[in-house]
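Here the structure comes first, spelled out in structure tokens, and everything after it is commentary.
One chain of protein is taken out of this complex; the other chains stay put.
Note that the chains take the letters A and B in the order they are written out, and that residue 1 is the start of every chain.
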Amino acid sequence: MPNIKILSILSLAALAVGQWFIWSYAPLEETMGVVQKIFYIHMPLAWWALVSFFVVFVASIRHLMKRDAGSDILAGAAAEVGVLMSGLALVSGSIWGRAAWNVWWTWDPRLTTTLIMWFVYAGYLVLRGSGMGGERRALVCAVLGVVAFLDVPLVFYSARIWRSVHPAVLASQGGGLEPEMWRTVLVNLGAFGVLWLTLVLGRFGLGRAEERARALLLGGREGA
Amino acid sequence: MLRRAAAIAGKDLRLSVGGGQGLVQAMLLGLLLIFLFSLSRPTGELVSGQAAAAIFWLASAFGLVLVFNDLFSLEEVGGCRLGLLSSPVPEHSVWLGKGLAGFLLLVLSQMVFLPAAAVFLGQDIRGSVPTLVLALIGVDWGLAALGALLGALAQGQAARESLFSVILFPLLLPVLLGGIRIFAGVFSGEPAPDEALWAAIIVAFDAVFSAAGAFLFPFLYTGEE
Partner (left out) sequence: MTSSASAHEMDRPPRKTSGGGEPVRTHMGDGERGDVRVEVRGVGKFFGSKLVLRGVDCAALAGEALLVVGGNGAGKTTLLKIMAGLARPSAGVVDVRVPPEACAYLGHATFQYPRLSAVANLTFWARMYGLAPSRAELEAVLERVGLARVAGEPAGTFSRGMAQRLNLARVFLIGPRLVFLDEPGTGLDPASQELLRREINGLKASGAAVVWVSHHLSADLPFAEKVLHLRDAGVAYFGPAAEFDAGGLTC
């Protein structure tokens, strides 16, 4: 078990460095001004949320094949962090949209996909907490974890086609970044990555401890 | 496997059409939704084809939830799920049978929704009828494939309906958008220029979730509570 305390301190430091890059290093964007700095937080949040969902997918497949408790716990931990981060990404994206295009919500394919995934994985967490029997709950959640991720590309493409017919209110949001801006993005991506790892491993360790307590009960059965 | 799936579907259709709760409830709820949405139309104005198509598919999605809830609760009444699982029937046959029955019941309820959309929302089929039929079959296929998989999800749960719909609806979005866009074109008589792309999305959705359903259903449908 990697030491969570060290990771926590590391992620705090990384986030602090990220903030310095955002406020002191990156130049002020000309048309949008200070609001553009939301992007440095928004993008890593969305990115790591997607990584979380991919982890849920892989862990779910592993659980279906091996039926081990570890994969199930990992899937649950990743889903929790993913919902948290995609939720924050949606809020920051919405504030960005309000400032940039004067609307709280637009049918941007990335934003829409994030929203739909937030819905799907929030439902996933509701299912996890629905008080089903242990092994069955793990199995049901693993099936949903697989199905949900299969849906991601379909949602993304349908959102994109949908928008292309509607004359959209926005232009592409990432284009034309200066090198300093790119560096700031990368630094924050890394900082949020450390935070992500800390949260996932922390939740995973907690779930593992629960699992060990359970296994102690079964102890002595071996060889029977 | 196919013969047993057909036997299960036949039994389910017999139970659902002959005095079953699910189909009637699905039809009534869908009709109610279409009527209620017609209230959003200001007097003397027309509902756009797209709005009507969205309402139609929303009614279908709610109908889907009720239909599959009913199909799976049929097996719970007399404990028949254990009977099926303790018999040599492969779980895939159950999934296929439920999906087939659900598909037919959904089409049956849409035979009511379509005229209702014409009456309450003032729509007419101005586009091509074959497009409409093909889109209907394609979208319903995807709905049934996912409904038959996830209908088994909340077996033995108290809050099955609400949990089922909360999880199912966001997953259905791609195929529902496809249905809405193509139906909008058929209602208004001006086919969407990207109809082929939508058809591709619907076919991809059907393929992905038919495969996923066939593969994953045995994990969901078990004798455990």
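As a convention for this text, contacts are C-beta pairs under 8 Å (C-beta built on N, C-alpha and C of every residue); 3 or more make two chains touch, one makes a residue touch a chain.
Predicted model, so just to flag it, every value in this text is computed and none were measured.
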Which of B:Gly83, B:Pro115 or B:Gly189 contacts the chain that the document leaves out: B:Gly83
Touching residues (missing chain, whole complex) on chain A: 67, 133-135, 137, 210, 213-214, 217-218, 221, 223-224
Residues in chain B touching the chain absent from view: 1, 3-4, 7, 11, 14-15, 18-20, 74, 77-80, 82-91, 218, 222-224
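As a working rule, only the chains that are shown with their structure count from here on.
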Residues of chain B defined as touching chain A within the complex: 146, 149-150, 153-154, 157, 159, 163, 166-167, 169-171, 173-175, 177-178, 181, 192-194, 197-198, 201, 204-205, 208-209, 212, 216, 219-220, 222, 224-225
Contact footprint of chain B on chain A as seen in their complex: 64, 116, 119-120, 123-124, 126-127, 130, 132-133, 135-136, 139-140, 142-144, 146-148, 150-151, 154-155, 157-159, 161-162, 164-165
